[in-house]
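The other protein chains are all here in position, but one chain of the complex has been omitted.
Let's look at chain A:
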Amino acid sequence: MTILRVSGLTKRFGATEVLRGIDLEVARGERIAILGASGSGKSTLLRCLNFMERPGGGTIALDGQMLGREGRAGERIYRENELIQVRQRVGMVFQQFNLFPHMTAIGNVMEGLRTVRGMPKPEAEARARKELARVGLAEKADTYPAHLSGGQKQRVAIARALAMDPEMLLFDEPTSALDPELVGEVLAVILALAEEGRTMLLVTHELGFAYHVATRIIFLADGAIHEQGTPDEVLKNPKKERTRAFLASHRQFSF
């Protein structure tokens, strides 16, 4: 069952063509790891999927529902209200966490429920506590982000995304800003979500983790899907030269 269908997605920043026609179909429960060198367009692709960036061209359908309407020149016109709905259904976790520093951990998790959903405070608080417990941070509920470690901050950010009951989760390099010893706790949380059968797209540089958690690997190069397949196919037996070169450079110092 397809949850997301992307056709001919393009995006340019000024003169730079970042995405050159991405076609992608995501089935419910699929876990897709997106790999690629920096500048390959992987973050932009992810950010287009929940409209943090407006796609330049192409279409995106969520749950069979084509988003936006066609304008006169064939371009797609999106209403902000529609995109706000989409963002509530497609959660996102960022490299830099983007927690709200003036709110406690539980305040961060409650914020969407209170402000966006208009949920009464006791209810939102109970829900937020549940999500914090899920990421193992029940006892940090009243701590401000400044007093949390990077790994704890990222787990709060994941709880914040989960509180909105998203149908799909986007992870944009969730461990790239972390000290090496803190990566594990965040990956463990993501793995637990994977085991629940959640649909997720993950941009990452952790090849080993991608291999274990993903059901499909997509290798992006120059804003296009260069190669894709199961983790075994892409990571162990890459067919394309650039995929091989990318993997080799990442394994240069493995032991």
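FYI, a contact is a pair of C-beta atoms (placed from the backbone, for glycine too) under 8 Å apart; a residue touches a chain by one contact, two chains touch by 3 or more; residues count from 1.
Operating definition for what follows: contacts and distances are computed from a predicted model.
Asks: For the complex's missing chain, which UniProt name, "Oxidoreductase", "Nitric oxide reductase NorE protein", "Amino acid ABC transporter permease" or "AraC family transcriptional regulator"?
Replies: Not shown, but named in UniProt as "Amino acid ABC transporter permease".
Asks: Please identify which residue in A:T16, A:Q65, A:Q96 or A:N237 touches the non-displayed chain.
Replies: Of the listed residues, the one touching the omitted chain is A:Q96.
Asks: Given that one chain is not shown, which residue among A:R5, A:R87, A:R129 or A:H250 touches it?
Replies: Only one of A:R5, A:R87, A:R129 or A:H250 touches the chain omitted from view, namely A:R87.
Asks: What residue numbers in chain A mark contact with the hidden partner chain?
Replies: Missing-chain contacts on chain A: residues 50, 52, 80, 84-85, 87-88, 91-92, 94, 96-103, 111-112, 115-116, 144-147, 153, 157, 160-161, 164.
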